[in-house]
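Quick one: the structure is below, and I'll ask about it shortly.
Removed from the display is one protein chain of the complex; every other protein chain stays in position.
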Amino acid sequence: MGAECNCNCQADSSKKIDELLSQYRGNPNGLIVVLAAIQQDNGYLPKDLMIRVAEELNVPLTDVYGVATFYTAFTLRPRGRNSINLCLGTACYVKGAPEVHDAIEKELKIKAGDTTEDRRFTFDVVRCLGACGIAPVMTVNGEVHPRMTAEKVSEVLSKYE
Amino acid sequence: MSITYQDLEEIRSKAKEKLAARLGKDPADEFKYHVLVCGGTGCHSSGCQAVADTMEKALNDEGLANSTKLIQTGCMGACQLGPVVMVYPGAYHYCNVQPEDIADIVNDHLKNDKFVERLCYRNGKGELQATMPEMDFFKKQHKIALRNCGLVDPVSLDEYVGMDGFAALSKALKEMKPQQVIDEVKNSGLRGRGGAGFPTGVKWQFMADQEADQKYVICNGDEGDPGAFMDNAVLTGDPYSVIEAMTLCGYATGASKGYAYIRLEYPLAIQNFKKALEVCREKGLLGEKILDSDFSFDIEIREGAGAFVCGEETALMASTEGKRGEPRPRPPFPAVSGLFGKPSNINNVETWANICPIVLKGADWYSGIGVGKSKGTKVFALAGMIANSGLVEVPMGTKLRDVVEEIGGGIPDGKKFKAAQTGGPSGGCIPAEHFDTSLDYENLASLGSIVGSGGLIITDEDTCMVDLAKFYLGFTQDESCGKCTPCRIGTKRMLEILNRISKGLGRDGDIELLEELAYMIKQSALCGLGQTSPNPILSTLKYYRDEYEAHIKDKTCPAGVCKIRGAKKATS
Partner (left out) sequence: MATVTLTIDNQKVEVEQGTTILEAAKNAGIEIPTLCYMKDINAIGACRICVVEVEGARALQAACVAPVGEGMVVKTNSELVRKSRKMTLELILSDHPQECLTCLRNTNCELQALSEAFGLREVRFTRGAAKSATADDIDDSAPSIVRDPRKCVLCRRCVAVCEKVQGVKAIGPINRGFETVIAPAFDQNLIDVNCAMCGQCSLVCPTGAITEKDDTEKVWAALNDANKEVVVQTAPATRVAIAEEFGQDPGTISTGKMVAALRRLGFNKIFDTDFSADLTIMEEGTELIQRVTQGGTLPMITSCSPGWIKYIEHYYPDLLPHLSTCKSPQQMLGALIKDYYPKNAGIAPENIYSVSIMPCTAKKFEAQRDEMNDSGYQDVDVVLTTRELARMCRNAGIDWDTLPEENYDDPLGMSTGAAVIFGATGGVMEAAVRTAYELITKEEMPDINLTPVRGMEGIKEATLKVGDLDVKVAVAHTLGNARKLLDLIREGKADHHFIEVMCCPGGCIGGGGQPIPTNLDVRLARIAGTYQADEELPIRKSHENPAITDIYEKYLGQPLGELSHKLLHTHYVPRGVYRKPEGLPDGGSEH
C-alpha cells in the first residue's frame, strides 16, 4: 500500500458526497458506502475527505484508514489517466495471462499496482472479471480486450494517451 | 401502487402470450421473430453492444421493428462463442457475431426465413448444430438455476412473471404457512451452492426458530473464486429470481429486511439488480404489505470493495456493517447473531436461484434430480483448456468425462486431459485416472477436492501442477485478511517454498515441510479461507508428487512452464 499523496491541494467533495455524508451522519455503518463514492468521484481517497468522513460518521480515523487499506478498490493516491486491469484469475492464468502481465510491466516499466511517472497508466491486477470464456482478459478504462497475448500489449496500449 | 394476486395473474397470462415464440410455441402476438443479443459479461467483453446497436439500426432501417422483437439478455452460457445472437422461433444460435454479420441475419433469416449457416456452431467433427437444442454444449444440460438466463430481458418484470416469476411467492403468501415453505426447501434436499454445501432448509429453520425483533436475509453475491461466474450470470441475467427467493425466505423465517452483497467487479450485475429492485418496489413486490398480504420486506444492495475474504459469511457481514472484512470465530453462527448482531440467514446466489422452482414445483420434483445426498443441479463454470468454455448446468452426479468431452467439446489442439481443478482456491484437482468420476459433493470430497462454488478448470499436458498450486496459493496469500497467524504467515511461507521449488531452488525436505505446514494450517486457521488454502497443494502433492520431485531433484519442470535457469530439457 503506497503512502497517500502529500500535496496540499484540497479535494472538494461533490454534492453526492455531501448528501451521503449527511445521510450517514453519526452512523459508522455507512463507512464503505461513503468511501466507495469518494473513490469513484475522485479516483482515489483524498486525506482531507477521509478526515471528514471520520468526523461526520463518528468513526475513528484509524478505522477509516484501516478500511481504506483493507479493500483493494480503494486507493490513496491519484491514479493514472488510463487504468489497466489485467485479469489473473484461474482461467486467464492458465491461458497465458502471466506472460501478458510481464509484458505490461516491461512496456510501462512499472510493477502491478503502480502508476507510471507521467500518470498515463495505472496498472492493476484483478481476479476474474466474470469473462473467463474469452480469457485472458485485459480492460483499459473498462474497455475489454479479450484473448490477450504478450505480443498485443504494445499495440493495444498505444491507443491510450 | 401495489399490485394484487389478481393483477399478477393478468400480467402473467399476457406475458406468456408474448413469450410464446421463445417457449417453442407459435408466436401469439405481432412479433414474428425474437432476436436475443447476449448482454452477459462475457459477450459484453467481446463486443456485444456494437452488435446490438447495429441490429437495432438495421431493424429500423429495414422497417422490421414492428415485427421483430429485439432484446438484450443475460449470459446464454456459451461465452466462448460470444457475442452470441439467438433468433426465435427455433432457437438459432449464432456465434462470434460481428456487426458486419448483422446484414446477413436480417436479410436471410428475418426477411427470407433462411438461417445463416456460416454463423452457426459446428462441433469438433465439423457437424452443423444450428439451434440450441442441437448443440452438444446444451444437450446434456438441465437448467433450473439458469432457467431464465439468456432467455428473458433481465430487467423486464413482465418477462420474468411470464416465466412463472413471483408465482412461488404468491403461492406461499396465499396458501402456505412459513413452516411449510421451510419444509419444502428442507425436503428438496437443496444444499448451499456457495461452497460448504450446508442443507439450506435446515439453515432456514435455525433462523426461523430464533426470537428477535429484527432478522436479516442476506444474498452472498461476492463470488470471489477466480474462475467462477455463475452468480454473475444469475444476478445480471435473472435478478428477479434472487429477489423473489430472498423475499420467500424472509416470509419463511420472519425477516423483514434483506441485503444483497454484490462484488464491485460486477457492474452489470449491480446495475440490473438495482433496476429490478426499483421495479419491484414500484409494483409493491417489495415494501409494505407485499401483494396485499400482511408481509413486508425490502432489500438493500451493498457493493463489495475488492476483498475475496468478504465472501466468507462473517466477513461479509462485517463488511456490510462498514468494517474491515475480517472473519470472526463461529459460534455464534449468523442464525443466532449475524448482521448487526441480529439473526441472519445468508445464502449464495445460485442457492437463491433454485428456491422458487422448488416452492412452486415441490420438493419431490427437485429431489428427483441428482444423486445420493447431492440433489438437483449444479452450475459449473467450465474454463481453461477446453474447446467450449462457459456456464454449464447439469444434474448432480453427471460424469466429469461427459462435461469435458460432450458438453465442453474436449481439449483443443489434440492435447491430452491432465486434470480438472474444482472448487477454485479452496479445492483440489481430479487427475485423469478419475476422469469418469461423478460430480457430486460426496464423491469429490472423497477424491480430496470439493464442488465448492463450481469453478471447473480444465488443464492439459502443458499445465505444470506445481505452477497451478503456486497460482492458487498466490491468490489466497494475497487475499488473506491477516487476522490469524496460521493463514497470515503460514500461506506466505508455503508460497515462499513453492516459489523456490518452481525456480529450481527447492531443498531436500521442502515437500515434507510443505505437507506439515499445510496440514497444520488446515487444522488451526480461523476461517475457511485459511483452512482450505492448503488444498491445492495437498491435492497436487497427492497426485503429482513426482512433478514436485522433478523440480527439486532434477531441477526441471516436466511441463516446461516454470522458468528454471539452466534446466535440463524436460524428459517427458
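Note that the chains take the letters A and B in the order they are written out, and that residue 1 is the start of every chain.
We adopt the following convention: contacts are C-beta pairs under 8 Å (C-beta built on N, C-alpha and C of every residue); 3 or more make two chains touch, one makes a residue touch a chain.
Given the structure is predicted, the values throughout are model-derived calculations rather than measurements.
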Among the options B:Cys481, B:Leu498 or B:Ile511, the absent chain makes contact with B:Cys481
Pick from A:Tyr24, A:Tyr44 or A:Phe70: which residue touches the chain that isn't shown? A:Phe70
Tell me where the left-out chain touches subunit B, residue by residue. 307, 324, 328-329, 331, 477-486, 488-493, 496, 500, 513, 516-517, 520, 522-526, 531
Contact residues on subunit A toward the hidden chain run 1, 3-4, 47, 50-51, 54-55, 60-66, 69-70
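Throughout what follows, only the chains that are shown with their structure count from here on.
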Subunit A to subunit B: how many Å between their CA centres? 25
Mind listing the subunit B positions that touch subunit A in their complex? 41-42, 44-47, 78-82, 223-229, 232-233, 264-266, 302-308, 319-325, 340, 381, 383-385, 389-390, 421, 424, 455, 457, 459, 463, 468, 471-472, 475, 479, 481
Touching subunit B in the complex: which residues of subunit A? 28-33, 35-36, 59, 63, 66-67, 70-74, 88-91, 93-95, 126-135, 137, 139, 144, 146
